[in-house]
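So, chain A:
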Amino acid sequence: MHTAQVVEELNALFPHMHKEEQEAHPLGNGGAVALFPQTEDEIRNVVTYAREKKKKLAIIGGGTKRGFGGLVERTDLLLSLANYRGIVEHAVADMVITVKAGTNFQQLQDYLAEYRQKIALDPFLPLSATIGGVIAANDSGPKRLGYGAARDSVIGLRLIYPDGTVIRTGGKVVKNVAGYDMNKLFIGSMGTLGILSEVTVKLRPLPKYESLVLLAFPTGDTDTIRSFAVQFLDSMMEPVCLELLNPSLAEQLTGKRVYTLVIGFEDVKSAVHYQEAFVQRMQPPHTTMTILPPQEAQKFWQTFYEISPNGAMPPTDRAVEAAVKIGVVNLDVISVLRESELLQAFNVDIRAHGGLGHGLCRVYIKGAAESVVSSIEQLQAIAKQRKGYAVVTHLPLSFRQTIDVWGGKPSYFFLLEGIKAKIDPQRMFNDQRFVGGI
Partner candidate 1 sequence: MRKKALYTNDPHIQALAQIVGEEAILYRKEDLIAYDCDGFTVHRHLPKAVVFPKHTAEVAAVVKYCHEHDLPFLARGAGTGLSGGAIPLNGEVVISLVRMKRLISVDLENRRAVVEPGFVNLKLTNSVANRGYYYAPDPSSQYCCTIGGNVAENAGGAHCLKYGVTTNHILGLEVVLPNGEMIEIGENGILDPPGYDLLGLLTGSEGTLGIVTKITVRILKSPEAKQTVLAYFDRVNDASQTVSDIISAGIVPAALEMMDQTAIEAVEAAAFPVGHPNDIEALLLIEVDGISAGIDEQIEEILHICRTRNVREVKVAQDEQERAKWWANRKTGFGAMGAISPDYLVQDGVIPRSKLPEVLQQIQQISEKYGLRIANIFHAGDGNLHPLVLFDSEKPGETEKALAAGSECLQACAAVGGSITGEHGVGIEKKEEMRFIFTDEEITAQTNIRDVFNRKNLLNAGKLFPTPGRCVEVKRA
Partner candidate 2 sequence: MNSTGQNQAKTLGNYRWGDLPDPNKWADCVHCGMCLESCPTYEQTGQEQHSPRGRVHLMKAVAEGKLEITEDFIDPIFACLDCRACTTACPADVDVGGLIEEVRWQIRQAIPLTGTKAFISKLFLQGIFPHPSRLQALGRLLKLYQKSGLQKLVRQTGLLRLFPDHLAEMEAVLPAVGEPVRKKYKHSLVKAKGETKRTVALLTGCVMDVMFSDINEATIRVLTYNGNDVVIPPTQTCCGALHVHAGDKETGKMLAKQNIEAFQDVERVVVNAAGCGCMLKEYPELFRDDPVWHEKATQFSEKVEDISKYLYDTGYERPKAELAMRITYHDACHLAHGQGIRQEPRAILASIPGVELVEMPNADRCCGSAGIYNITHPEMAQAVLQSKMENIPNEVEIISMGNPGCMLQMAIGVLKHGRNEKIVHTVQLLDWAYQKENGKEWRT
């Protein structure tokens, strides 16, 4: 069927829905026609149409993660939730909010800030990302140490299944063990099981005060970093992040090209100052310490969350950009960062950071195509050596088709396949977007 015909059918069925014909995108994950439903009923109707016509759907929010997974350049339809946004219910006293999946993440945080509340998630690219996309991709940042991830904040979801039914998982209460914890199944499922319609999350109070301690290690001696981290983690201090920046990322963010630890404190003022003083007391020799007060700390974070390649932005130059998420045992982050430095031998730009309290690293690679691919392969080897994994979270489509961005299948892949087959036997949603071609 030609695109024109499809558009005609769609116009007849959804006369008021915004539609756009789509060109191929270098990051792929597109559709011949993009649809922008504004209500849940419209989403259901699109799904019903697709099912009946045996069409496949790619699902998109802000488009920031367009380069994350997926082997298809353009499928039949691109379902965008960008126009499906807004707050469904904000129970201020209960500290719970339900929002439509297409709601912009930063706008949501700004709204909540008026109530001195926040969603306790710190995903990348909050200015462009939607809450639905953050949850579908299970994105999290350095503050995962203090606040956890989507799986710790999301208490309820509302989804459209491939058969058109609306399924609610979880609920509106902060503690709930009724039935399987189905929320978990959809968090990080890359839209392969259902279309997120509404998301209910529990909120936290905005901290009364915050600061960032930047501890720079000019000698580059990673043993010193390690022993400091071990000692600090063994103390009773409560950092919300303990993120190590590699020298080039530190230069971009702080102006100094040395390994730098970013230690965040969020608490009442006296407790924050107390912890700053604690770090000062245990500061290793030959290091420099800078304390960023609240406003500067916030500015630091604003820059920080934009360092990741953004799938929603047109590529700026010819260099290939890639982002890799590496999971290892917490303190192995130091080794991963040190070893990833060596990749500069491929003549690529490497910026990297990782949390010493949670074991997740992000490595951003920029350079010539071949070098980027070699670097990714190296990173996968480094992760594997440490019994961890490396997943490529951003890479142009053509390279994704040659490299397994998921780094292989887990031994229990048959269960993942089984789940997909039960829920989406026609492979209608985000076909081939996920691990092992699911």
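Inclusion criterion for the candidates: all candidates are chains of the complex that A comes from, given by their letters.
In this section, a contact is a pair of C-beta atoms (placed from the backbone, for glycine too) under 8 Å apart; a residue touches a chain by one contact, two chains touch by 3 or more; residues count from 1.
Model, not experiment: these values are computed from the prediction.
Colleague: Chain A in this complex: which of 1 or 2 touches it?
Modeller: Chain A touches candidate 1; the others do not touch it here.
Colleague: Residue numbers of chain A touching candidate 1 in their complex, please.
Modeller: Residues of chain A touching candidate 1: 91-96, 116, 138, 144, 148-149, 151-152, 161, 165-169, 171-185, 187-189, 193, 204-206, 208, 230, 233-238, 267-268, 270-271, 273-275, 325, 327-331, 357-360, 387-389, 391, 406-407, 410-413, 415-416, 418-419, 422-423, 434-435.
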